[in-house]
Structures are given as structure tokens and as C-alpha cells.
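Every protein chain except one is present and positioned as in the full complex.
In this document, chain identifiers A and B correspond to the written order of the chains, with residue numbering beginning at 1 in each.
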Amino acid sequence: MAHTWRKVWKTFWRYKALFLMLLPGMVYLFINNYMPMFGLTIAFKDINYAKGIWRSDWIGLKNFEFLFMTKDAWRITRNTILYNAVFIVLNTVTAIGVAILLNEVRKKFLARFYQSVLLLPYLISMVIVGYLVLALLNLENGFMNKVILPAFGIDPISWYTKPEYWPYILTIVSLWKNIGYLCIIYLAAIVGIDPEYYEAATIDGATKWQQIRSITVPLLMPTIIILTLLAIGRIFYADFGLFYQVPLNSGPLQPTTDVIDTYVYRGLITLGDIGMSSAAGFYQSLVGFVLVLVSNLLVRLKDKDQALF
Amino acid sequence: MKKNKLALGSLLMAIILLITACSGSGGSSSDGGKPVEIVMAYLAFTDVSDIQTVEDEINKIAREKINVVVDLMPIDGAAWTQQTNLLLAGNEKIDIILTSSFFNYNSQVSRGQLLELDELLEQYGPEIKNTMPEAIYNGTRINGKIYGIPSVRDFAADYGMVMRKDLVDKYNIDLSKVKTWADLTGVFKVIKENEPGIVPLVPTTQTYQPTRAMYSPEIDPLGDSLGVILIDDQDKKVVNLYELDLYREKLELVKQWYDAGYLSADAATTQEASANVVKAGKAFGYFNNLKPGYAIQESQLTGYEMVSVSLSPAVIQSNSASSFMISIARNSTDPVAAMKFLNLLYTDPDVMNLLANGVEGKHYVKKDNGFIGKPEGVTETGYQFNQWEIGNNFLTLVWEGWDADIWEQTKKFNESGKVSPALGFSFDQTPVKSEVAAVTNVQNQYLVGLESGTLEIEMLDNFINELKAAGIDRIIEEKQRQLDEWAKANGKK
Partner (left out) sequence: MRSNDMNQTLVNLFFILASAACIFPFLLLFIASFSSEQSILTKGYSLFPSEWSLEAYRYLWRNVDAIGRSYGITVLITAVGTTVGLFISALLAYPLSRTDMPLKNTLSFIVFFTMLFNGGLVPTYLIYTEVFHIKNTLWALIVPGLLTNGFFILLIRTFFRNSIPKEVIESAYIDGAAEFKIFFRIVMPLSLPILATIGLMLGIAYWNDWFNGLIYITDSKLYSLQNLLNRMLQNIQFLQQTNLGGRAEGATSLPTNAVRMAMAVIGIVPILLIYPFFQKFFVKGLTIGAVKG
């Protein structure tokens, strides 16, 4: 017994510097994330502030009911997952593509210019994006209805009452907004690749495309994997601004733009029920958590070092 | 090595500072003689940069009269729900807070966040109940107890349209002939045919479409419109508003207007408030609930002289009292002091004038005829308040441009209102909260589209079906049960 304790202490002492380095970050995570974790219990309680959070009554799963007993439950879940799946794949592929292309631009001055410009959309808040989209899709004055469609001889479309267009509209907006931001991460990774690999490949007569396939992408894999795993963990969460502000909260669009977050928000405006909103968050976290555990396991089986944990 | 040690050391320092920043704040004990401090939180979305001056003046009076000083905490509309939720969740110092049926008053009570006021009122605020009709004073009771005191303002509401006077005069429109909503069709026709750039009718806001103003005077929404009673129904039978004939009729009229181009085409998605659209010269008028002086108020907002026509009798509905109240929070360390201050707000004209209008000479000046106005040459005064929220408005001075006897008019108007048999009832959504969440989402999908005339009337049937699927009948059942219980308990059978 004493023998194992000594061993533990010895290991700890040997790595004391590294453990010390962990300290500031861990303290912060403890304060910011773990101390408030008791709040997870709110999902299972009927909060009465006169009693305080600790002493409020437990009510089991009642707060979760509203998420499942509605006929919309399937619709919002489907929407959330589909959008996120598409976003993960599309945004990743495009971001990598853009990063690779950016790296290929010979005039560095131009490359820096493009990079700055691509970042612009990320800096604009979703509220303003909502107005910009309105400027595009407005029934009377919008750019589409006034300029583009007439050029092709098509009648004006009432965009904000036709749900079928919005999966495309929202996907494009999400891509437009996030590409500049995402490609920075991939760019940083690409820059770290030793140019000797490329030189050797060129000498061997490989084409650009082959080089991308056999050098760039494989070396980017760690970054791709981790970003994808992290995204999977958030698969039940949606960008609230995107799904609420951009469609201007237009009712007829709900079949294709309603996601879990917007459903919860709308349902709770009059109720203001903290138990229910906590339950919704818990549900979203739990699903993401399970999915990540599974994905992480799969990754571990292939390459232990690339897994999240 | 040194560099590392230094970096590490400063990091540790930062962390230690962070943790020790939690030095316990000693509670301020009020010695005998030292004024008690209270904090009052209320809604403000205008310029209140000069609030310290106003606060100091108020405190001069409060200190002298009741040995209390108040710390005014105006909170923006944008932050209101979040900040008040958080304030009431913990133990921060807050004594008096604005409450409203619009802002989850019911939930706040059922979550134990507000104090019962009955005894405090009797002992320290006995004059308050004389400032308003008895039915209103008792109109905020939940389970028989008062948790909020209504502000004295216009309680009744009649519904109608407000429109640009210059256009009314230009086309010699005789408003005395306009007695029903349908009569407006002729007026709209005239405007549409002769003023191409101007839309006859716009929605008041994206969520308040014309239909709402049209059916409101005929029902009592009982809080959330999920189950209403007809305002004349003394039997208090709760029904589904959306299944009523009167609802369908109004929808059809609005649809007619929309198809004829009398209503703005983008009514369902507009991001502009009606007054702004009129101000831009793009609209003729809009619907709303009126009150004495409404047209004058809207004229100031739109920059055009506006005239209003009332198309319904004045009504007082079940949440007329609870739409703006003041309450004492559970967190309050000295509810007695808080109640004493509230008493001032209802009885002391000096304090109310300071709160409502600012400091005399700085934010307004008295004119000869008893009115008040902005000081010479000043456009931004640094203090603007929304009177109807708090306290006894009848005590305040009148701004020029309004009628001199505006408060008298309001009082009479209040008394003339048809009182709903359910006044004072408030619905506790908790037993059916899952259904409420589901139904609200369905409402959101259809309501604006239907009530703005954008969707086809056939969609109303879809709407009703989906409401049923989401559980509206259960909500109505529960509401009827609570209503009957309340009626029995208050001897209102």
C-alpha cells in the first residue's frame, strides 16, 4: 500500500512543473464551469426562490415534458440535426479548401487582403445580418425581387412565407458568415507543414492535386478530427441568432427553420420557467455527450493519439 | 529562469486576487436616525443620464419625511427580463421592483420572489387604496393576497384607429360616420386611390396586427389569450378565441383589406413600428387601444397631427390592473421602509413630479397657464421618464400640448369602462406549463400571418387543429377550473 502511494508521489514530484502549469487554467475552469454545475439539478426541480435552489422540491422529469409531448418534437429535432450535420460537413470541406487555396496565392499581400475580407462577415452581428438578408429578400424592395429575378423573367417571390427555400438560405448564410473564421484555424495548421514534403513530392513529379491529397489532407487530419469531434458535441445546439433573427421570426417558416433552441425560447417567453429551460439545455448536452463518447471511441480505435481523451 | 518565475508569480497573484476578491460585504445596519437605503428598479428606455440629480432631489424630500433614501435603478427594456430574473434569484439588494403581467408577474409570485403586501399596506400605505377604483386595487390579488400595487393611469381601453389629420381634412373624410371597423373600408379606399405612395393601414408592431385591436374589446384575454371569455358573459365560460365566429369575421375583413392593398404587403415581417412608418410619410394610420390624449401622444411621435376615432366602448379587462404594478421583492431587507416610500409615490406630488418630469428649471419649466414645457432652446434634457409605469400619475403636472384636464378626463374614462366579470383573476400557468409551451409555438407559426391578412383564411382551420393537438383544450379546462374557484372564493357567482 505504502509502496503505491510512494510511487504516486514520486511520479507527481517528477512532473511537478507540468502540474503547476495546469493550475491557473484548471482553477479557472473550476470556478467558471464546475462550481455552477449544481445548476444542473434545476432541470429536475420546481424552483421556489423563497426556499432557495437547494431546498426546492424535486419533480423528476416533469420539466422535460414540453420537449417531447408536442407534435413538433420530431420536427425540431430533425431540423437541428440535419442542419448541423450539413454545416459540419460543408463548412469543414469549404474551410479546408479555402485555406489550401489561400496558401497557394503567390502574392502574399493579396493573400492577406483576401483573408481579412473573408473575415468580415463573422464580425457582423446576426441582428444586422437579418437586416441585410431582408434587404436582399424584401417583397417589394429586395434586391432579388427587384433586380435578379426580373432579369431571368421570374415573378417576385414572397420569401418570408415560403419555408421550402430556407434550408438553402440559412446554409448559405452560415457558410458565408463562418468560412473566414474557420479557415484561419486550418491555415495555421497548413503553415506548420514542413515545405520539404512538398519539395520532395514535386521532384518526384506529383501534381498539385496529388500533393494535396497525400500530404496536406493527411497532415491536417488531427485538426479536422478534433474540430469535428467538438462540433459533434454541439450537434443538438444551434446558432440561435441564425435561426431566429435571420428569418425575422416569421411564423410560416417555422416548419423548416424551427430548431430546439428557438422552440424553447418561444415556448418559455410567457412562462419564464427556469426549470424548463434548464431541462432543455440538459437534454441537448446529454445527447451531444453520448454522441461524442461514441465518436471518440471510434477515433481511438483508429489512432489513439488523435482522440479527444 | 527569472522571466518564467516572474510570469508565474504574477499569474498566481492574479488568481489569488481573484479568489480573495470575495471579501464579504458587511451588511449595512441602519442605526437609529440614519436613513434606510432602499433600491428601486424600474423600466427605462429613454435618456436618463441626469438621473443622479433627480435622485438627490427626491431623497431630500424622502429623507425629511420618512427617513428613507432611495437608489434609483433604471434598467433598459432589452436587459429587463434577464436582469430582473437574476436580481430576484439571488440575494442582491433590491427592495422595490416594477412588475407586470407582461413580465411574468404570476410566475414571480408562484416562485416566491415577491412579498405579500396586505399588512404593510394597511399599516404604512393606507392612503394608497383611495387613489384608484376598488376593483383595480383588488385586481392584482393572487390566492387572495396582494403582491403588486397598480400604478394610477388609464385602466380602461377603447380600441380604434389613429390617422393623419391632414389627409382626413384633405379628402373631407367625415369621421363621425365611421362607427364600425367595416366603415373604415371606405376611408381606406379614398386614401389608396388618391395617395399612391401611402399605405392606408400598417400594423402597430410585427406582433400586434390589426385583427388584434378589432377583437380585443369583445373579449377578456384572461392573461394569455389561450382561452378567453366574452366580455359580456357573466357566466364566465372560457372558450377558444380562435374558434369563435367573431374571430373569423375580423380575419375576413382584414383579409379583404390586405387583398385590396389597403394593408401593407410586408405587414407580417415588418421591423418598423407604425409611428415610424407614418413619420416617414409612408402610412396613413394604424390601430391600437386608445385613451384620453392618445392622438396627442402619437402626434408627437409621428410629427404629423394625428386624429383618432374610437370604434369600441371602453373596457376594463382582467389584466388591466396588473399591466403595470410596483412590488416589494423578497430580497428586501426593510420592507417597512420600502412601503413608506411607496406611500410617498402615491400621495406626494413633489416626489411624483420629480420622478416623472425631472427637476424644475433643469428638465422642465413652468409656463403661465399651469402647463410645463421644455426649457428654452433645449432639445435633449437628459431626463425623460415613462409616467404610466409607477405611482400616482394624477398628481403630476401636465406637459403643454396636452389638455389641461387630462387627468380628469382619464379618471372619467376609467369610470366609464365596461368591467369584465373576471377583473382580478389571474391564471397560474404552472399546472399546464408543457401545453403552454407547445401552444405558444403553434401560435407563433400562424398568428401573425393570419392576423395580418397574409395567409389564406383556410389556414385558420389548420391553426385550430394544431392548437388542439398541442393541448389547448387542456389549458382551457384548467383555466375554467381556476376561474370558477376564484369566482366562488370572491363571492362572484
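Convention: contacts are C-beta pairs under 8 Å (C-beta built on N, C-alpha and C of every residue); 3 or more make two chains touch, one makes a residue touch a chain.
Here the structure is a predicted model, which means the values were calculated and not measured.
Engineer: Specify the residue from the set B:M40, B:I58 or B:M73 that touches the hidden chain.
Structural biologist: Checking each option in B:M40, B:I58 or B:M73, the one touching the absent chain turns out to be B:M73.
Engineer: Could you tell me which of B:E55, B:D95, B:E218 or B:E272 touches the chain that is not displayed?
Structural biologist: Answer from the full complex: B:E272 touches the omitted chain.
Engineer: Footprint of the hidden chain on chain A, which residues?
Structural biologist: Residue positions of chain A that touch the missing chain: 11-12, 15, 17-19, 21-22, 24-26, 28-29, 31-40, 42, 53, 98, 101-102, 104-106, 108, 110, 112-125, 127-129, 131-132, 135, 138, 140-142, 176, 180-181, 184-185, 187-189, 191-192, 194-195, 208, 219, 222-223, 226-227, 230, 233-234, 274, 277-278, 281-282, 285, 288-289, 292, 305, 308-309.
Engineer: Spell out the interface residues on chain B facing the chain that's missing from view.
Structural biologist: Residues of chain B in touch with the missing chain: 1, 3-4, 7-8, 11, 14, 18-19, 21-23, 25, 45-47, 49, 73, 75-80, 82-83, 85-86, 89-92, 102, 157, 197, 204-208, 271-273, 275-277, 280-282, 288-291, 294, 297, 300-301, 323, 380, 384, 386-388.
Following the convention adopted for this analysis, only the chains that are shown with their structure count from here on.
Engineer: Can you check how far apart chain A and chain B are, centre to centre, with Cα atoms defining each centre and the answer in Å?
Structural biologist: So the centre of chain A lies 38 Å away from the centre of chain B.
Engineer: Could you please specify the touching residues of chain B with respect to chain A in the complex?
Structural biologist: Chain B reaches chain A through residues 8, 11-12, 15, 18, 81, 85, 88-89, 104, 107, 110-113, 206, 224, 265-266, 268-269, 271, 330, 429, 433-438, 440-442, 444-449, 454-455, 466, 469-471.
Engineer: Can you name the residues of chain A that touch chain B in the complex?
Structural biologist: 20, 24, 27, 31, 47-51, 62, 65-66, 69-72, 131, 134, 138-140, 160-161, 248-252, 254-255, 258, 263-264, 266-274, 276
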